[in-house]
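Okay, here's the structure, questions in a sec.
A single protein chain has been omitted; all remaining protein chains appear in their positions.
In this document, chain identifiers A and B correspond to the written order of the chains, with residue numbering beginning at 1 in each.
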Amino acid sequence: MESKIIRGKNTYLTFKNVKTAKEIEKIIKMLLTACAIFMIIVIFSIITFVSKQGLETFKMVSPIEYFTSSYWSPFEEQFGILTFIKGTLLLTGLSTLIGGVLGVGCAIFISKFAPKFIKNILRFTVEIFVGIPSVVYGYIGLTVVVPLIRRIFSNSVGFGILPASLILSVMIMPTVITISEDSINSVDISFEEASYALGATKIQTIFGVILPCAFPGIISSIILAMARALGETMAVQMVIGNTPQLANSLLEPTSSLTTAIVMDIANTEFGSTWNNALFMMATVLLVISIIFILFARKLNRRSMR
Amino acid sequence: MKCSKLKDNFITMLFWASGVIIFLLLCCFLFMILSEGLPVLSLDFIFGRPEEMLEGGGIGPEIFNTFYILLLSMLITIPIGLGAGIYLAEYAKDNIITRVIKLSVECLASVPSIVFGLFGMIVFVVKFKMGFSILGGAAALSLLNLPVMVRVTEQAITSVPNIYKEASYALGTTKWQTIYSVILPIALPNIITGINLIAGRAIGESAVLIYTAGTSISRVFPQFNPMAAGETLSVHLWYVKAIGLIPDADRVSAGTAAMLIVIILIFNMVIKLINKYIKRNFEGV
C-alpha cells in the first residue's frame, strides 16, 4: 500500500527553493478560492432565484392553503399542492426503496461475488445506462410498462405511481451501483483480511466489516439517487398521468411536484401567480431534499458510533 | 453452525439474484432500444442532414452539436468543479457556512432540470444576450452539472485515507504539493467515474437545452460558431417523438437513441483507457 505513494510523481522533491513553493501555494489557494466563490455564487443565485420567485406566491395565496389544500385549479385561483407533495414523497420513497435495495445488492454482488467476466459485463452495461436520455425511458414506460400494468391489474388505466417508480428505480440504479461499488472497493483490504483471519465467513465479513466501513459511501450514493428521483421529470411525466388529484392507490393517475412544474411552467406568464406557484413547488422540492439529506446524515452519524 | 451456513448460502443467493435481476433488466432495456435502432444506423443516417417533410433524414449535425456542447460545458464544469471540490475538502474551515454550502450543493440535484433550463434562459439567453446558442446551452448545462462535479470531487478527496496525507506532510511538503502529488492521484479514478457520470447526463439531457440551445441546426455543417443555435441528439429525439411531423419518426427516434448509446459506449471506453493509463502511471503495476 505504502509503496504506491513513493512510486507517484514526487514533484515536490524538485522544488529547490522553498520560497517559490510558498508563492505557488499562495496562487493555487487563490485560484481554488476563486473557484469555490464562483460555485457559491452560482448555487446561491439559483436557489435565491427559485425561492424568491416562489415566495411571491404568498402575496396572492395564503401559505396555509397552499400547503394544506389538495385542490389545484389555476383558472379558479385555487393553488393547493398537497396532492403533488404526496405524489412526490410516495414516488421518491418507492423508487429509492426498489432502486436502492436492488442497487446496493448488485454493487456488493459485483465487487465481492461475481466472476471477473460477469463483473466486467455488468459494470459495462450499468455505465451505458447513465447516458440514456430520460425521454427514452419515458417512452419505454408509456409503450411497455403502462400496458403491462394494465394487463396485470385489470381495473386500472395503467398510469400512476407504480409504473413511474418502476421506471425511476431503473433510472437511479446506475448511480447507486457505481458509487456504492466504488465505496465498497475502497474499503481497506486489510480489514477484510483481518476479519477472515478471525474465522468469519464471507457473509459475516460483508455485513460485519465491509458494509459498515462503506456505509457513508453507500448512503451518499442513495442520497444522490434520491435527489435524482426527486428531480426527475421527463420520464415520470409520461407515465404518472399528471392528474391533479389525490391517488388512493398506486395505480391511479396522479401528479408529482416535478411533473406539475414541467406541465405549465414554460407556458405561463413569468411573474403571474400561477407561474410563481410553480416556482414555489421547486422551492418545496429543495426543502424536501434538504430534510432527506439531513435525515440521512443523522443516520450516518449514528452508524459511525 | 449449520444454520449459519444455510443462512450464508441464502444471502449469497440473494446477492446473486439482485445481480442477475439487474443484468436482465438492463439487457431488456438495451435490447428494446438497440433492436429497433441499430439497423437504422447507416452512414447516410449518421452523417445526413435531418429532414422536416420527407423520409430518410439523418442526424449528422446533431451528433456534432452534442459533442460540441459537451466539450464546452466540460471546459467550464471540470476546472471550476475540481477547484471548488478541492477547496471544500481541503481548505475550507469546518464551520456553519461550509456546512450550508455543502448542503446546498447536495440538494440542488433535486431541482428539476427544466428549472435550470428556464434559469439559463433568463440569465444567458436574455440577460447576457447570447440568444438560443450552443454557448448558452453549454453554460446552462454547466449549471446543472457543477454541483455534481463539486460533490464527487469532494467525496473522492475526503475518502483518501489520512495516513497518505500525514506521510506526505512528514516529508515536509506544502499543502498543494501534497494535494497535487499524493491526494489527487489516489482520488483520480473516483473523480473520473464522476466525470463519466456527468458527461453521460449532459449527453442525455434535453429539458435544459430546449430552452437554451434551441431546436434547430445551423445551415453550415460543421458549425463551430458557438453563438449559433445547436440542437443536440437528445433534443432531436424529444422533438421527433413529441412534435416532429416526419413520416418516419419512429425510425429516426430509434436510430437516434441507438446512436446515443453507441456514443456513451465509445465515451466509456475512452474513459477506461484514461483510467488505466493513470493507474499505470501513478500506482505502479
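Quick note on the criterion: contacts are C-beta pairs under 8 Å (C-beta built on N, C-alpha and C of every residue); 3 or more make two chains touch, one makes a residue touch a chain.
Assume contacts and distances are computed from a predicted model.
J.: From the names "Protein-export membrane protein SecF", "Acyl dehydratase", "3-oxoacyl-ACP synthase" or "Phosphate-binding protein", which one matches the UniProt record for the unseen chain?
T.: Its record in UniProt gives the absent chain the protein name "Phosphate-binding protein".
J.: For the chain left out of this view, which of B:I101, B:I210, B:L233 or B:M259 touches it?
T.: Checking the options B:I101, B:I210, B:L233 or B:M259, the one contacting the hidden chain is B:I210.
J.: For the chain left out of this view, which of A:T33, A:S51 or A:Q245 touches it?
T.: Counting the whole complex, the residue in contact with the absent chain is A:Q245.
J.: Quick one: say which of A:T33, A:N185, A:T268 or A:N300 touches the chain that got left out.
T.: The missing chain is touched by A:T268.
J.: Return the single residue from A:G100, A:P133 or A:G158 that touches the missing chain.
T.: Selected residue, touching the omitted chain: A:G158.
J.: Under the stated touch rule, tell me which residues of chain A contact the chain that is not displayed.
T.: 59-61, 65, 72-78, 139, 142-143, 146-147, 150, 157-159, 237-238, 241-245, 253, 262-264, 266-270, 272-274
J.: Where does chain B touch the missing chain, residue by residue?
T.: Residues 52-53, 125-126, 131-132, 210-211, 214-216, 218-220, 228-229, 239, 241-245, 249 of chain B touch the chain that is not shown.
Note that only the chains that are shown with their structure count from here on.
J.: Can you compute the centre-to-centre distance for chain A and chain B, using the mean CA position of each chain? Integer Å is fine.
T.: Measuring from centre to centre gives 15 Å for this pair.
J.: Write out the stretch or stretches of chain A touching chain B in their complex.
T.: Against chain B, the touching part of chain A is residues 2-5, 7-12, 15, 21-22, 24-25, 28-29, 31-36, 38-40, 42-44, 46-47, 49-50, 101-103, 105-106, 108-110, 112-114, 118, 121-122, 124-136, 139-140, 144, 170, 173, 175, 177-179, 182-183, 186, 188, 201-204, 217, 220, 223-224, 226-228, 230-234, 258, 261-262, 265-266, 270, 279, 282, 285-286, 288-290, 293-294.
J.: Under the stated contact criterion, what part of chain B meets chain A in this complex?
T.: My answer: residues 4-5, 7-8, 11-12, 14-19, 21-23, 25-27, 29-30, 32-33, 79-84, 86-88, 91-92, 101, 103-116, 118-119, 122, 143, 146-148, 150-151, 155, 159, 161, 164, 167-168, 171, 173-178, 180-182, 185-186, 190, 193, 196-197, 199-201, 203-207, 211, 233-234, 237-238, 241, 253, 257, 260-261, 263-265, 267-268, 281-284.
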